[in-house]
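Comments concern the structure below.
Every protein chain of the complex appears in place save one, which is left out.
Moving on, here comes subunit A:
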Amino acid sequence: MEDGAPRKSAVDEVKAQNHRLATQFKARHVYTVTFFCLILVFHVLALYLFCSGFLLSRLVLQDRSECGVPPTDLNTRYTSGSIEKGCWYPKVFDKAVIILVDALRYDFTVPFQPLPGDKQPHYFHNALPVLYETSVQSPNNAFLRPFIADPPTSTLQRLKGLMTGTLPTFIDIGSNFAGTAIDEDNLIEQLYKSGKKVAHLGDDTWHSLFPGYFEPNLTRPFDSFNVWDLHTLDNGVNEHLFPLLEPEMTNKWDVLIGHYLGVDHAGHRYGPDHPEMAAKLRQMDGIFRRVVDMLDESTLLVVMGDHGMDIKGDHGGESDEEVEAALWMYSKRPVFGSQLGHPIEPPPTAKERAVSQIDLVPTLAFLLGLPVPFNNLGQPIPEAFLGTRLSDTPDDAYGSLVDINKLTAWQIWRYQMQYNKARGIEHSATSAPSKRFTTANDEYANYLDDRVGGRHDHVARLYAAYQAENLRICRDLWARFDLVSMSMGITALIGTFALLAIYAQAIKIDRAAITPALLRYGAAGTAGGALLGAVVGSLPSLSLLQLSIFGAVTGGVTATAAGFWPERKMLALPLPSTFWGGLCFLVTLMLCGGFAANSFTIWEDEQLLFILVTFGVLLLGSSLGRPEREDRVLGAIHALSFIVATRLSSLSRLCREEQMPNCRSSYYASATSSTSAAWQLVIPFAVLAVLPSVIASVYARTKNYQGSAVVWIGYALRIGLLMVAGFWVLDVADDGSWFSHIAKETLKTSRVLVAQMVLALAFAAGYATYVMAAPLVDVKQEDVAATEPPAPKALDPDDANGPIFTPLTNGNSTKPKRRIIILGYANMYGTRYLLLPCVWILALQLVQKPMGQGTLALCMISILNVLEIVDANDLRQSSVGPIVLALLGSFYFFKTGHQAALSTIQWESAFIPLKTIRYPWSPLLVVLNSYGAQILCAIAVPAIAVWKVNPKEPGLLGQIAGSMATHILFYAAIATATVVESAWLRRHLMLYRVFMPRMLVAITVLVLVEFVGALVGLVGVRWAVGSVGEVFGWAEE
């Protein structure tokens, strides 16, 4: 028995030591998280540099065409400048009704053509016959043509093209969420400037593009993004459209624009081959017939689609079905005609006699007597002018077309001269367009001299040929990449990758100990580099922003690398030295290389299955070779489960267009649908029944199914998953109109409410549970037999599967009558931390479609398998765990119904807990839906390093940081590789279809995983380690 004083001081000492360790851990933790944020900043800046050079840009000229200033004069055959008669040429119509049917694909409007293998009409066939009927019955009053969109086929980009006549540049694609005003010459502005009153009904995208140009009291904008709603917008447009067509109202407007979204939404929600689509198209048919009846002689009617839809009803890309829209013009007066040698019927497919969407711009401008917008590149549609006759050439159907083509060609010529001047490009008289322009002008002069019949269509075609050649050149030209900016981005990206590789793989000592120094070096270097870059960049003819950013990244990366210098003896080459390291390296290298081939990019989902099963089989083999029987059995069972789960989830497929015909989609009810089948509703309930039990069994095996684990996994997660299942039942019920006696609105409200409750449960209750939870252990007291030796048996730190009952003596060991048994001591950190992925899985499940919920649950089970396998094989230090998790994340991205293609983004997931668009929540929900698997896997990474680790293990934080860095390193490798390969393949035919979408996925995933890994995963470690430290004392770092 000792006396009181030394004992007390010893206790104080322990307390002080503990306090010191706690402070040290917290400080290092903050430094580590900040260091990952710094790497994130490097990546963001590098990617910004690359993208600003790679995503195409076009110089927007501010010039406007003016009514009194035609590009060339027509030898006094017409005096220009009169708004009443027509600016550059006599107008044909006073007024116009322009109806845009979003996603009106050409084959919706023409009679069904049986094809080999497609002999029966689908729901979308023959449901909208009015356009074709009128074009055949009265070809001088109506014509119907395929209307080819310039990709990307997003509505905002299309409206821009349809009103300005310019080609889209890729950089605008992201702005579908928030459109910005068009600041170049366009039809709407021309109408407004010439005093015409433009009324607009429907999709509100128009208002963000053309703010202030519409008659406020006649205009009714509607929210464009609620794709779950097929009818509200269309009915709203109808309600306001028809009154305006009444004779007493027609003097209130000059141009009436109606934008229907029902067809597009039916496509997004159900796919084209669905009764809802047929119903929608029939409704449109009725609307057009009614408009035709109410139309007067001086009004032009235009019906058009802005893009088509793919077989599932989505759009955004550049497949044939997405770009093939329809254009129909109608007039009560017989002013239209068909070209010489063309049949009168509309083309049976979109592959024949198509016009480009930008051709609408000069066509409408001349028909309504407006000047052609300055930047226009489109050519007049011949059919619209072949019936028009000028008084002095009564017999010549081509007479006016020649003049109109000449005016358009001269306008394009004027624009090109101006553009070259602005860009400082020398004009070349020998270029192909210049030659064609000269030829056309010479022939025009001859034509004026002798006016021989039969030459007119020839001259008109020569001008059209110039316009077409010019457009071709422009398409090439505006694929102009800024190679300097791209190279800077690539350099910075590779530098950051090297830095991360050293941090993840080369450090042989405790990472967390040297991270503060690295961070200080890095921050100083970033600031210094930015300053230096800014100084250089402020020189004339250099870009300040570009050089400051480049300076910041290179300075930061170099300085951080310099921070390794004092520890250089503790560094190894970041190359693999073990079997598993080698395999991870090889697989990552193969994937990176594969992205240079479009086939491997297209079939990435199948390769990931192959690779994951390879890992699974080798881990199974490795487990079977473990000396301890327990490790052998545990490892083998989990490896088998991993393999089976992976193959099972591979059955969930959403094929991209390029995979056809070797792929069959199973994600939705059918290949031409985007709704879940009724049987798929079983999946959420199966997840509810299986997933919490599986997680609980893993906790229970190490006696950690206690306290908060029971509360969260046993109750909250089950309740949450039940609500998720309920949500999807309501959704499918709504789709299938199961409860027709309940109002749709009631269903929708209750559905949204359920979803909001799930999110509240996950993020409010779940995070509260995670932050507050005590270590998931139970303390038991037990009488000890007097014969038992009093000394406590130390836990073997190398044996994570050692005794899970760890006897500790109760205070002073002289009275060994009772002892305390801590149940669950062996996996305290692991199970405590794993609560965090268990919190997130609930929110992620909610935003997945039923099929995706099944696969995401399998992903969670696979993560548990990986944790157990890594432990059974003692591979905690190896890169195999973090890399397999990264592969899992990438694999399940595909298995939750996504592809590296814009059209597979599940936009409708924004409406799961919301009725309308709300920023920033709507885009965030789409991100959670798209990258749910990567998010889940990134959050699970720290669990690898702490799973069944000895609670007193030193240097834990450094190992967690190493695992996270390795995990990020995989995504950084993929991102760097795809960036370099897209830059290299920038003239490849498949750039926009295959390589660029994959690159965009890779860079967004990299940024997201770094963000989530640092601010959810690593930050979450703080509470897991903290709660254990508070109770059991802090471990040495």
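Observations
One rule holds in what follows: a contact is a pair of C-beta atoms (placed from the backbone, for glycine too) under 8 Å apart; a residue touches a chain by one contact, two chains touch by 3 or more; residues count from 1.
Going forward, contacts and distances are computed from a predicted model.
Candidate names were "Vacuolar-sorting protein SNF8", "Replication factor C subunit 1", "Glycosylphosphatidylinositol anchor biosynthesis protein 11" or "ESCRT-II complex subunit VPS25", and the UniProt protein name of the unshown chain is "Glycosylphosphatidylinositol anchor biosynthesis protein 11". Of the candidate positions A:Ala181, A:Leu448 or A:Leu624, contact with the hidden chain is made by A:Leu624. Although one chain is not drawn, the whole complex shows that of A:Ser650, A:Ser879 or A:Ser982 it is A:Ser650 that touches it. Note on the undisplayed chain: of the listed residues A:Ala597, A:Val694 or A:Val1007, the one touching it is A:Ala597.
Listed for subunit A, the residues touching the missing chain in the whole complex are 578-580, 582, 597-600, 602-603, 606-607, 609-610, 613-614, 616-617, 620-626, 632, 643-644, 647, 650-651, 873-875, 878.
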